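Certain chains of the assembly are absent from this excerpt, and the rest are unmoved.
First chain written, first letter: the chains are A and B, and each begins at residue 1.
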Amino acid sequence: MTLSLGVRAVYIATAEAGDDEMARRIADHQMRRGPEWTTRAEPLDLVAALKATDGQGPRLVDCLTLWLSNLMFAGRDWRQAGQELVSALAVQDDPVVIVSNELGSGIVPENKLAREFRDAAGLVNQWVAAGSDEVWLAVAGLPLKVK
Amino acid sequence: MTLSLGVRAVYIATAEAGDDEMARRIADHQMRRGPEWTTRAEPLDLVAALKATDGQGPRLVDCLTLWLSNLMFAGRDWRQAGQELVSALAVQDDPVVIVSNELGSGIVPENKLAREFRDAAGLVNQWVAAGSDEVWLAVAGLPLKVK
């Protein structure tokens, strides 16, 4: 399947090819994007990426969970970054679609860092969802309207 | 965010501060509750807590999953306790809102106890949901009506 839009669009990628598996996932994603997509890699400063791309067409941020992981791994203040992201989203002219993940519907992990990460992801998802015009849950690849 | 209702309400807490992390989670939850909330801690006997608080306003039970965990850890018969809870819920005058968790949407855990716990949680969720007037799924903090 190719993501074809008929208009130019910007793919804001938060993933970094830290190992072979991640590099392969990134390459898989790139192959699915048609020629109208411009890719902008931004592991940490999503606010700057949004500002720089406003006016270039709709933006797809893929994904919020990896961005959060990058922030925590870099020792950044993810709470502050999350709030700044929500503020920046509110003043965009071109549409922004943000992909995120549910991490909290399995067994509570034994790993303490994993527990902190899923707590943080739940909060960031809530903040961004609260500020979004629409929220959709993907179930087996199908959209379910939440908001 | 403060949970403010404008009426008095009862928070039935099933969590116990078994370690520092849990104590911090409990303190976080307490801070979010406004002055109209009365807290009643009840790790095991939810039926008694519901009976004792009926007539004191709406009750929020937080959460069913920890209650089940407490039952299993104490060696109680969780199937019988679950059925007794459903029977007790059916005869309450004041409303009861029960928070629970989906545990079964991750990879099947390698830990046998974790597998038994998620099986049990799935059953208790089904029993309570079947007897409830409304069921909502929280997605990124937003409510999705199931029933």
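One rule holds for everything that comes next: a contact is a pair of C-beta atoms (placed from the backbone, for glycine too) under 8 Å apart; a residue touches a chain by one contact, two chains touch by 3 or more.
None of these values were measured; they are calculated from a predicted model.
Number of identical chains making up the complete complex in this structure, 2 of which are shown: 3.
Here, only the chains that are shown with their structure count from here on.
Inter-chain centre distance (subunit A to subunit B, centres taken as mean C-alpha positions): 31 Å. Subunit A contributes residues 100, 102, 104-107, 110, 112, 115, 122, 125-126, 128-130, 135, 137, 144, 146-147 to its touches with subunit B in the complex.
Looking at the complex, you find that subunit B touches subunit A at residues 21, 101-107, 109, 111, 114, 117-118, 139-142, 144.
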